[in-house]
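For this view, one protein chain was removed and the others were kept in their places.
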Amino acid sequence: MTQDTRQNFASDNYAGACPEAMHWLAQANASGHEPAYGEDRWTQRSTDMLRRLFDIDCDVYFVFNGTAANSLALASLCQSYHSVICSPVAHIETDECGGPEFFSNGSKLLVGESTSDAARLGKLTPDAIGSLVTKRHDIHYPRPKVVSITQATEMGTVYSVEEVRAIAWTAQKHHLKLHMDGARFANAVAHLGCSPADITWKAGVDVLCFGGTKNGLPIGEAVVFFDRKMSEDFAWRVKQAGQLASKMRFISAPWVGLLENDVWLRNAAHANAMAQRLYQGMCALPGVQPTHAPQANGVFAQLPPAAVQALHTRGWKFYQFIAGGGCRFMCAWDTQPESVDALLADMRDVLA
Amino acid sequence: MTQDTRQNFASDNYAGACPEAMHWLAQANASGHEPAYGEDRWTQRSTDMLRRLFDIDCDVYFVFNGTAANSLALASLCQSYHSVICSPVAHIETDECGGPEFFSNGSKLLVGESTSDAARLGKLTPDAIGSLVTKRHDIHYPRPKVVSITQATEMGTVYSVEEVRAIAWTAQKHHLKLHMDGARFANAVAHLGCSPADITWKAGVDVLCFGGTKNGLPIGEAVVFFDRKMSEDFAWRVKQAGQLASKMRFISAPWVGLLENDVWLRNAAHANAMAQRLYQGMCALPGVQPTHAPQANGVFAQLPPAAVQALHTRGWKFYQFIAGGGCRFMCAWDTQPESVDALLADMRDVLA
Amino acid sequence: MTQDTRQNFASDNYAGACPEAMHWLAQANASGHEPAYGEDRWTQRSTDMLRRLFDIDCDVYFVFNGTAANSLALASLCQSYHSVICSPVAHIETDECGGPEFFSNGSKLLVGESTSDAARLGKLTPDAIGSLVTKRHDIHYPRPKVVSITQATEMGTVYSVEEVRAIAWTAQKHHLKLHMDGARFANAVAHLGCSPADITWKAGVDVLCFGGTKNGLPIGEAVVFFDRKMSEDFAWRVKQAGQLASKMRFISAPWVGLLENDVWLRNAAHANAMAQRLYQGMCALPGVQPTHAPQANGVFAQLPPAAVQALHTRGWKFYQFIAGGGCRFMCAWDTQPESVDALLADMRDVLA
Partner (left out) sequence: MTQDTRQNFASDNYAGACPEAMHWLAQANASGHEPAYGEDRWTQRSTDMLRRLFDIDCDVYFVFNGTAANSLALASLCQSYHSVICSPVAHIETDECGGPEFFSNGSKLLVGESTSDAARLGKLTPDAIGSLVTKRHDIHYPRPKVVSITQATEMGTVYSVEEVRAIAWTAQKHHLKLHMDGARFANAVAHLGCSPADITWKAGVDVLCFGGTKNGLPIGEAVVFFDRKMSEDFAWRVKQAGQLASKMRFISAPWVGLLENDVWLRNAAHANAMAQRLYQGMCALPGVQPTHAPQANGVFAQLPPAAVQALHTRGWKFYQFIAGGGCRFMCAWDTQPESVDALLADMRDVLA
């Protein structure tokens, strides 16, 4: 393992694939020829596993990445002249390079202004949604059709089951569909300790983009429609949009590795635990001010600019999002406690 | 190896990944953490290898599949109110579910009517192009901006260097760009015995979609711009369109396996040889009428409907495209001579 | 009246606006301020008149031109990964510069191959539709969702009520919607002598684009949804697509002029009669071979190239569509019998 690995807290997608995913990828290859485009046995198997996991006969589509998963899911829930309500820090708003607008041919994202507490935690609130929906009804304004929440959020926090239910209730009241960007869905479930069903369809979520890449896959996300009526002709949409793998098994088989023996949950719980370890350590460091307690696998904190600089100089990788020292430290499925401790030690050093 | 493998001539994408690709995929994972989105060492390495292969400082983008590679390349060469000239059997016209029209937001594909000989071989001719370009100049007709040819063609034939040059000359005369759908580019080069540069940029090709999947990769194609001026901001296009892998190394590292030691060429040459073996065998079978001699890895032939039915019953997989017994038999990088011989034996049987 | 007017048979949209349309346009202006975006009295009035005309509580949208009317209607009936079945000479296929593909973000037009007789008359047949729908069901092919027919056709012919019914029956059998491009709908009704309801919703048409411009309006077409469930949120679609006139009354008021006292039908009947007069005259001319008897307002005929040239030299305007002398002569709501006779006289001259 190189120095890079030990010193990365920049993103959980810097991590590689977990052994279980790699095992099944190799297995899928060993079988020789397999029908293409998802007619293979691994796609069937992982789809069935997801159905069991969610305890419902859901419709599952494996796509290549999160931009596509979210954009295609949103496009299937609205038309170009509709709009999608999300938080100001929603990944679909800030980091998809206009992907949702492209796939939907123009649906506008409407940023909900939550109370300062919720906003600080990266969460959308029922009030913020209600306010956007009732603000205007004229045809010069794209009609809201979808609410999108990120679970776990971009700020490393997690919506409780009650919070999701309250959002879903508001959405339903206004005839909006509820989409969950689950790039770190596993981290959220690991934190909540609930069943995947509880925090999704039982709480009112219509479509989940279940992130596999950050959870230990080499490549791939799953779009899960809990109500099959909403996924009519979605296979054609996926094909046209360049998201149908010809050798699909290489996307779907690694999912078997994640889902078997709850590896997905173990990977996520580990990443979450590393974030906790880092957070606890940072709380004890004068000069470091964590923004809030992490619930998933990311720690957000204020550090003095000189300390940030010094840490970068020592080789530590992490992102600065806010002027004046706001930093994000992401832990992955394979982050080692030793790396966390070494980071904390260096922090102590540079702050001394 | 299961029966499936031995009996598949349906598509070259039923094949798995070749050992060399799998080796580098595993290697890429072994390195632990790597920067995401293509900032990793494998992406750099395979890109450099492609530049050496094509003997030019080209701009290379790795995307997930052929639909996306072709659609994004075409979209970058024209606007929605332009059109793309292709053959009636072009994959972009018949099998992308409107992908090119989707990514370009409406560019129309204009099907060129080649002479019957060229049409039979799946080729577009300079005359067909010229005829479409000069037919109309009014604004009610989407202005042609691109010519797209498939190399090797969908009919298992290969454009000679002279043919590509003639097409490029016609394209340039009419201010059209030349796109090459190279889903089976390796098979074409293996047949021609020329250098990749000779049949692409030296012959006037502007953009090549170099197919990796059918050549032995698990997933992935490369979009190669020979003129960097044409690829301005293409990275943003790829990102927005959901084709930027976060863990890019899992797409790019297997390319190292293909490119090192000319595995790509060996894989293709093997598939071509299997097609020749099948074709030669079929020529000796009364009742089987090959449409034309294969130059790449697919054999097209007329068989009596009863024979087709009998072969399917015996477990042989292949596609029928034309009413009355027109069949396609595809060979892959891993097709075994024994499989070819077994198919020929069964053909003889069912025709007896 | 200038020479231009008398000698134009190029297109029925070279004609101006009829007096009745201009009268109401002026009236609408005389009222001073009016609410914008269709909340005015003229929009209400012309909409109600259309409802009475079609004898059903239809949903009506006034848009600026035929490209937009057809494209928006089609886009509302399908998604980008669906397809629209039409004839090879359909205006949406040949003369909208990819408008339908643009507004739908990529829906492909599938050209139906009718029997030679129907093809010659510019008609789509149930068999051609059935053949396209049943040809493929795989996801690599955009799923047919809509049939579009042009009434009157681009070849100056008219579908009978029975023919439309048969097409609608086929469409329904395959779960396709039926769109009617009625750029010359008035000419078709004038020919058939039936009620507008008989040839539209009673025959199975879902959406009609009722052409006003060629019928005597300065600007404007009406999109008529006979089933209001299909027009959900269509007002938003129209707005986003730049087709909502702020001073809507200037589009809608002239419709009052067309609809009052059946001016629309009188205008169309006159144009049709002029076409008949021209056709009858041409039948008597040796050297002129009308392709088929006109049913609407266009005459198609073969003339010797030298004669075509000579007529153009004499100032006559008309289009040549086919190599070797295939010509189209269009009559408008204001074409004068004297113009027809003068054209016939010149034809006789140049053929002598």
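The chains carry the letters A, B and C, assigned in the order they are written, with residues numbered from 1 in each.
In this section, a contact is a pair of C-beta atoms (placed from the backbone, for glycine too) under 8 Å apart; a residue touches a chain by one contact, two chains touch by 3 or more.
Bear in mind that the values here come from a model prediction, so they are computed numbers and not experimental data.
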Fill in: Candidates C:F102, C:F226 or C:W264 - the one touching the absent chain
C:F102
Worksheet entry | Contact residue for the chain not shown (choose from C:Q240, C:N272 or C:Q295) | C:Q240
Worksheet item: Pick from A:Q7, A:S107 or A:N187: which residue touches the chain that isn't shown?
Response: A:S107
Worksheet, complete the sentence: Residues of subunit B touching the missing chain are 37, 79-82, 105-106, 139-140, 142-143, 233, 235-240, 244
Practice prompt. Since one chain isn't shown, list which residues of subunit A touch it in the complete complex.
Written response: 80-81, 83, 94-99, 101-108, 139-142
Worksheet item: At which residues does subunit C meet the chain that is not included here?
Response: 1-2, 4-5, 8, 10-11, 13-17, 22, 25-26, 28-36, 63-68, 71-72, 96-99, 102-103, 105, 213-214, 218-219, 236, 239-247, 250-251, 332, 334
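As a convention for this text, only the chains that are shown with their structure count from here on.
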Worksheet item: Quick one: subunit A and subunit B, Cα centre-to-centre, how many Å?
Response: 34
Worksheet, complete the sentence: Shared-interface residues of subunit C (touching two or more other chains) are 80-81, 105-106, 139-140, 142
